[in-house]
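Got a structure for you, questions after.
Up next, chain A:
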Amino acid sequence: MEEASSISRYLYTFIVLFIIWLFLTASLDPQELTIGALFSAIAALFTYEIFTTRGLANLHPKRVLYFIAYIPYFLWAMIMANLDVAYRVLHPKRPINPGIVECKTTLTNNVGKMALANSITLTPGTITLDVDGDKYFIHWIDVKDSSVEGASEHITKPFEKFLRVIFE
Partner candidate 1 sequence: MSQVAALLIALPLISAFFVPVLKQIGKSLIKPFLVIITLLQTLIASWAFVQVYSTGKPIIIYAGGWKPPIGINLYIGHFAALFILVIAVVSFLMALFNFKAVTVEPIDKYAMLFLLLLLGATGMIATGDIFNLFVFMEITAISAYALTAYNKTGEAAEASMKYIVLGGIGSSFFLVGVALIYGATGTLNMAHLAMLANDINPTVVQVGLALIIFGLAVEAELFPLNAWAPDAYQAAPHPITVMFSAFVVKAGLYAMARILYLFKDVSGWSSLTKLLIAMATLTVVFAELSALRQKNVKRMIAYSSIGQVGLIALALSLGTQEGVSAGVFHMLNHAIVKTMMFMAIGYVGITLGGTMIENFEGLGKRMPLTSLSLTIGGIATVGVPLFNVFWSKLRIILAAAHEGNLWPVALVLFASVVEAVYYFRLIHTMWFKGKSGERIPEGAIAIVLLLLAMLIIVIGVYPTPFWNLVTKAGSDIVEVSKYVANVLPGVKL
Partner candidate 2 sequence: MVGMLKRVLAILTILVIGYWLAQGLADVPFGQDKMVVGKYYLEHVKEETGAVNAVTAVVVNYRGLDTLGEVTVLFIASTGVAALLWKKKRERTAKTEGSVVLTTGARLLFPFIALFGMYIFIHGHLTPGGGFPGGATIATAFLLMYLAFTIYEIPHRGFEVTEGLAGMGYVITGLIGLAIGGYFLFDWIWQTWGWGHENIGRLFSGGFIPIIYTLIGIKVGTELSGIVDNMLKEEVKE
Partner candidate 3 sequence: MNELPIILLSPLIGGALAWLIRVKGIREAIGVVSSAIPLYFLIKLYPALEGEPIRYSLNVGGFELTLALSHISWIFAMIAAVVGLSAVLGLVSTAKDSNEWLFALMSLAGALGVFLANDFVVFFLSWEIMTFASFMMVFKYNRHASLKYFVLSIAGAYAMLLAIGIIYAKTGSLSFPEISAIFRQDAMMGMMGGGGVFTKTETLLIYALFLVAFGVKAGMFPLHVWAPDAYSETNQSYTAMFSGVLSKTGVYGFFLLYLLMYGKLAITLGNVRSAPTFGYIIAFLGGLTIMVGGILAALQEDIRKLFAYSSISQIGYILIGLGIGTPLGIAAATYHAISHALFKGLFFLIVATIIYRTGKTEFKDYGGLAEKMPITFAMAFVAILSLAGIPPMAGFASKWLIFEAVISRNLPILGAMVFFGSAIGFVYLIRFTYAVWFGQRPSDLEDVKDAPLPLAIGMGILAILNVIFGVAPGLVARELNKLFSNPPIGGTIWELDLGFGRYNGLLLSIWLVIGLIIAAILYFMGAGVRKVPVTDTYQSGNPVTMEYNLTIRRNFFLPLKEAMAFWLKMSFDRLYHDIWKAIEELADLARSYVYNGNIQAYAWYLAIILLILVAMGV
Partner candidate 4 sequence: MISSYYFGAISLILIGLYAVLVKKNLLKILIGLSIMETGVNLLLISIGYVSGKSAPILSEGVTASNAVDPIPQALVLTAIVIGVATTAMALSVAILLYEKYGTLNIEEIRRLRG
């Protein structure tokens, strides 16, 4: 995947930072806005190379929409996960069947991989132990299928459809 131009990457970084600044100050005071713009510009200057490879392309509406849609989906999964955890924790017999399984992902973008890993970590009974290329090694509290395909079906697939759109 080729890198976007510096300007595009810089602008993207600047925009993200400025939005964060707005969230931090929650103020439309021109003084705050001026300094915010200035500081975002400065911070972007020495961080954009690290921050993004795709630049403004990230702001493609489809991606943004999918991202927004992903949030409730993910939160739901997360709440489910926690109820599952609650069940296991509070159950007197501690019904667990742990192990480390391997999954494969079709994602290639690093941010996407990270998002997937984090999503896995925060959802039912799974924590990403390591990622090596397209292989995910996952500690699963209740191993239902120890084959690569089976595990992938259970763990990675549900998120990938969203993440592929957002990050690929």
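Per the selection procedure, all candidates are chains of the complex that A comes from, given by their letters.
Everything below uses one rule, namely that a contact is a pair of C-beta atoms (placed from the backbone, for glycine too) under 8 Å apart; a residue touches a chain by one contact, two chains touch by 3 or more; residues count from 1.
On a predicted model such as this, the values are computed, not experimentally measured, just so you know.
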Selected neighbour of chain A [touch, this complex] from 1, 2, 3 or 4: 2
Interface residues, chain A side, partner candidate 2 - complex: 13, 16-17, 20-21, 24-25, 29, 31-32, 35, 39-40, 42-44, 46-48, 50-51, 110-111, 113-114, 117-118, 128, 130-132
